[in-house]
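Note that one protein chain is taken out, while the other chains of the complex remain in position.
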Amino acid sequence: DEIRDFARQIVEKEIERHSADGLGMADYALVSSGARVVRHSEPHDGTSVSGSWLRNRNKISFAAEKMIMPSFGEPGQCFPLKGRSGFVVIKLRTAIVPEAVTLEHVAKSVAYDRSSAPKHCIVSGWMQGPDSVDLEIGMNKMKLLTEFTYDLDKTNAQTFKVDPSAQSLVDTIRFDVTSNHGSPSHICIYRLRVHGHEPKLEIQS
Amino acid sequence: DEIRDFARQIVEKEIERHSADGLGMADYALVSSGARVVRHSEPHDGTSVSGSWLRNRNKISFAAEKMIMPSFGEPGQCFPLKGRSGFVVIKLRTAIVPEAVTLEHVAKSVAYDRSSAPKHCIVSGWMQGPDSVDLEIGMNKMKLLTEFTYDLDKTNAQTFKVDPSAQSLVDTIRFDVTSNHGSPSHICIYRLRVHGHEPKLEIQS
Partner (left out) sequence: DEIRDFARQIVEKEIERHSADGLGMADYALVSSGARVVRHSEPHDGTSVSGSWLRNRNKISFAAEKMIMPSFGEPGQCFPLKGRSGFVVIKLRTAIVPEAVTLEHVAKSVAYDRSSAPKHCIVSGWMQGPDSVDLEIGMNKMKLLTEFTYDLDKTNAQTFKVDPSAQSLVDTIRFDVTSNHGSPSHICIYRLRVHGHEPKLEIQS
């Protein structure tokens, strides 16, 4: 009976964590919270013509939002980028001190092919400020938050810490995928989450 | 091995319950089952002008449906009402004898801010009948089903029983939030469920 109680407690806690978006950590890159993809490299959709893409660099693909919303374990709910490397810039819900990022790919057991999963990745961040400020100006100030390798043999949502020495207030991050797991044609980004805390407002008296 | 079996049984049962809409109880207020929001107090959306809202009391906000559909643990999937108190009237899927209601808010661990969660709540019900009948006429007959306080320290879906003495056939309920957990501007209702049973038809011979 004691064992049964132990087991039940563990199960309830794990299911609660699972229900809480799988990780139980607030995600400041979630589209429904107000975050937005504001730039990305050329999408892989079989229809875009490279030339037209290059002439209109500020265009955002409709599929871009997929990488900042839940996938619910379904294959295909990702944002595909052309080639073996690519990048995405995300304006967060609000300015935070980033503590970790989570990269999620489709689960091994339900995937048809995982060669398009990101492999080497770099996450950078900066304080961009109001939408009227040119993105290039902000990007000049960007600092490395974390660099990691997504491992196909581990669980499908992998969290990487931001070194405390690199933690400073940012409202925009850039996610660079510098290699994938073998696909010659594209990268699929299922979901990127950005965790951290909002700075406490100090009320001066 | 016996322990392992114990644990596995508990896990399977809990996951089954979790998959069954989290609670394993039929919800007669679910929008996909045919339930509808038929009236509500002024929504909080940053765009509505109070005056125009008041002139058109039968208008239903597009966001109203969010409170009678699943949230899947995602912040923001709620119906926001203006102010620290407000109400919603829901026509149920069919007439039932209500046994309990469940109020769900976003999980603590993924929330950015929970000051907009409902605190003191009152649920009333009545038999409204066909859509042609004026809602005011039905509301005059309404009876208290349950009164409760949503507790931010407990699990995010909280179920409250309807006292057996208050159980009678209803097809419409009114959900009043009389206070929230601190936000001066609004209330967020993630999901309200209404549980109960359909009366058995007695065939007369």
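Read from first to last, the chains carry the letters A and B; within each, the first residue is number 1.
The working rule: contacts are C-beta pairs under 8 Å (C-beta built on N, C-alpha and C of every residue); 3 or more make two chains touch, one makes a residue touch a chain.
Predicted model only: the values in this text are computed from it and were never measured.
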Cross-chain touch to the chain not pictured, restricted to B:Ser32, B:Thr155 or B:Ser168, is B:Ser32
Out of A:Val11, A:Ala35, A:Val177 or A:Val194, the sole contact with the unshown chain comes from A:Val11
Those residues of chain A that touch the unshown chain are 3, 6-7, 10-11, 14-15, 18, 22, 72-77, 107-112, 155-156
Residues of chain B touching the missing chain are 3-4, 7-8, 11-12, 15-28, 30, 32-34, 70, 72, 93-94, 198
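In the analysis below, only the chains that are shown with their structure count from here on.
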Turning chain A onto chain B by a C-alpha fit takes a rotation, in degrees to the nearest 5, of 120
Chain A and chain B have mean C-alpha positions lying a whole-number Å distance apart equal to 33
